[in-house]
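Only a single protein chain was left out; the remaining protein chains are all shown in position.
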Amino acid sequence: MTTTPLIISLLAGAILSGTSLLYATLGETLVQRSGIVNLGLEGVLLVGASVGFALAAASGNAWLGLGAAALAGAATNLLFGWLVVTRKANQLASGLVMMFFGFGVSALVGAPYIGAVIAGLPKWRPSWLADLDWVKATTLFNYDILTWLAVPVALAVWWALFRTRWGLGVRAVGENPAVAYASGRDPARFQYVVLLLGGLLGGLAGAQLSLSLTLTWAEYMTAGRGFIAIALVIFSKWHPLRAIAGALLFGGAEALELQLEARGSLISPFVLQMSPYLFTIAVLLAWGGARRLAAPASLGRTFYGST
Amino acid sequence: MPPSTVLVEMRGVSKRYGAVQANDGVDFRLQGGEVHALLGENGAGKSTLSKILYGFVRPDSGQILLGGEPVRLDSPRDARSHGVGMVFQSFMLISALSVLENIELFLTDLPAVPDDEAVGTRIREFGERFGLSIDPGAPVRQLSIGDQQKVEILKLLLANARILIFDEPTRVLAPHEIDGLFRVFAALKAEGYAILFITHKLAEVMRCADRITVMRKGRIAGSYDARDVDVARLVTMMFGEPAAHAPRQEAERLLQTDTAPAILELRGAASRATGNEIALRKLDLRVGSREIVGVAGVSGSGQKELGDLVLGLRRLTMGVKRFCGDDASAWSIARMRENGLAFIPEDPLGMAAVAGMSVRENLVLGTGRLYHRGTGLDWPRLQSTMEKSFRALAFPMPALQAPMATLSGGNLQRVVIAREMAHQPRLILALYPTRGLDVRSAASVRDLLRRACAAGSGVLLISEDLEELAEMADRLLVLFQGAIVGEFRRGAWTAEQVGLLMTGARASASV
Partner (left out) sequence: MSEAVLGAVRRKSDAARATARFGAITAIALAVFAAVLLVAGKNPLQAYADTFRHTLASAYGFSELLVRMTPLLLAAVAVALPARLGLINVGGEGQLFMGAFTATAGAFLFPNAPAWLLLPFVVCMGFLGGALWGAIPALLRAANLVNETVTTLLLNYVAPLIVGYFVFGPWRTAENSAYPQSARYPEAALLPSFFGTRVHAGLLIALAALALYWLLMERTRWGLAMRAVGGNPEAARRLGIAVPLWIVAALAIGGGFAGLAGMSEAMGIAGRLRQSLSPGYGFTGFLIAWLAGGRPLGILFMAFLFAIITSAGDTLQISQGLPYAVVNILLATILFVVLARRTK
């Protein structure tokens, strides 16, 4: 048996752990582009993972689980939206509330299914790729629909944000709701739509963990991925395509940590684990501070309407 | 469209805000192919009239006809659909987006997936036609203010506006940009657009306008063909007949002020501008003891920046600031205040007080180390000093524990003044100190400034009210676009002379 080169196993690992990160990051990018910070992303992922797993286990159909996870994520975000858009509540506090909400709901939903076994989403590897030597022994290209679609979805999000009138509206709302309003747009409507879409993506991100990666449900199985995704949004400067690279990089850090551990390396996994966060702070500083930052200008602020 | 078509006709338009009659039976006509200047002092009603035309404000009475048809303009959207567009003083631009995106944002007839190429081509076409050339792909945050204004104009043109309202468009522009704007006006005029140019800068009006309408106190004071009127006439119409000056001071007093030791001295002081601010250019300024130096200027000539420079909030990029003989160029505000600077601003809750704190706490703010006692403050001593100060000013003392926010505007101002005057300041910086006050309160503020001056303080009084300056100032400086363009002794100036300088109609003068 030949050992797989480090770089190949790293790539394979990066893709596996990067997929859910990418979906979560794309969802949060959309939401933040409209001027809303959702610190409750962790909760959305948990709700998606638990609801998806519960339905898949109960019905024996992973597809049903997938759909339910997306809808559950969207519903969670709409609840959040009601707080921050309609009730104009503080976004950070509301986000933390949704995080706790996600902890609770997912624990409740998942409890009966701890230890349950599911088949997971079907995987598919094109045969001409499967025959390659350096692919055979790895998980490379043996993916389910979520992984195969991750990059196309990122492209779609990019296209919608930067090539359509709707996306222009979303960005305008996130930058300056007063100007968006003056141009005849209703900021609240844009924010709700974006929260809905972001919730769908967040739900999928959670589902990827339980229905594809681990095939189990464990309490708090997201283990901070929601917050890494928030860091990733900043890291990728609120850009969906840079998020692909970011998710691979952050996923790669996670994969490297597992690989090093397996190979008995002396580099502590903790140093690797903190690198995404330190890296993000370094990037923030390198951009020369708040003013030149690519953050949507009205991020986190509440728009009280014109005049 | 042939020139000289009446595009806008407003008949008997009136608008009242509370006690203020902002527009009073205004009749106004705007023709295609003309640049029509709307002149007037602050509060003359120009703003209200233009907001009515843009659908921002609904008139109480009167009629508006666009292209001969009576219309109701309930919102800016209505106005835009009738071809009325407005370029505001603060631009409606999103700095993170590109020129193209900013323009597309305001085009209502675009498909769901806009053809950026086509829009970009139209932007270039319009740009070349009217002297508004700009790269559609450039991010707005990288554009100069002048280029940002071009984007605003292009936005209106691409949205098919024919009637363009410009609200003090030159206020933020550099001189060469102003030339550019007037060339744009000319090009637009030639194609039959109607341009309403709101301003109070006479020199510019004389350079570009075809027709001039002057507003005063909510009414039309006169409307002329630009060729039939001269500057002097316009100044008289804007500011009214020259105000009767306050009684002359005795000669010895005048003599005294000239030899009095300087409290504040600026020599070649300059500062940089960021954003919408005005750069200060080589200011020379001297405030002596027992002297009131007035600074006149139309709004946005650099008054706020001058105030911040004196305070120590803004750093000097060149020149020197001396305070009582010491080089204070690099002093912190705290040090300036410790050395006897008092600051009386226009809006106490904005710049000099904290609404959420009590009167007592506000009284101690900014007193530096004076009332420190251990970890806390010497409240009894503060109270007795402040009581004295309130008494000396003949102000009633409000309840010390009352939250500042519960006080009326006049009482707020009194608390700030009592605090600032409590420690015999050497220099009083008064920035529009009477704006927003009723007649009696304003008179009492002027009176206390005069008394402080008689007691040995120097006063730097920044104001836009020429009557106030005539009454108060021993010397008057005129500020225009960040530079001092005129200096007069008390009584040695007329409203007309100063008006010409304030509006940039004459280069400079000193007496």
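As written, the chain order gives the labels A and B, with residue 1 at the start of each chain.
Following the convention adopted for this analysis, a residue touches a chain if its C-beta (ideal position, glycine included) is under 8 Å from a C-beta of that chain, and two chains touch if they have at least 3 such contacts.
Nothing here was measured: the structure is a model prediction, and the numbers come from that model.
Counted over the whole complex, the shown chains touched by the missing one are A, B. The chain omitted from view is touched by exactly one of B:V354, B:A454 or B:A492, namely B:V354. Annotation: of A:A107, A:A182, A:L196 or A:L258, A:A107 touches the absent chain (contact as defined above).
Across the entire complex, the residue among A:A54, A:I234 or A:A247 in touch with the chain not shown is A:I234. One of B:R337, B:R446, B:R475 or B:R506 touches the chain omitted from the figure, and that residue is B:R337.
On the side of chain A, the interface with the absent chain consists of residues 39, 79, 82-83, 87-90, 92-94, 96-101, 103-108, 110-111, 219-220, 224, 227-228, 230-231, 234, 268, 270-271, 273-274, 277-278, 280-281, 284-285, 288-291, 293, 300, using the contact rule stated above.
In the full complex, chain B contacts the hidden chain through residues 311, 313, 332-338, 343, 345, 349-357, 361, 364-366, 368, 372, 375-377, 399, 401.
Assume only the chains that are shown with their structure count from here on.
Here the spacing of chain A and chain B, counted between their Cα centres, is 49 Å.
On the side of chain B, the complex with chain A involves touching residues 76-77, 92-97, 101, 104-106, 108, 110-114. Put simply, chain A touches chain B in their complex at residues 163-166, 168-169, 171-172, 175-176, 179-180, 182-184, 294, 296-297.
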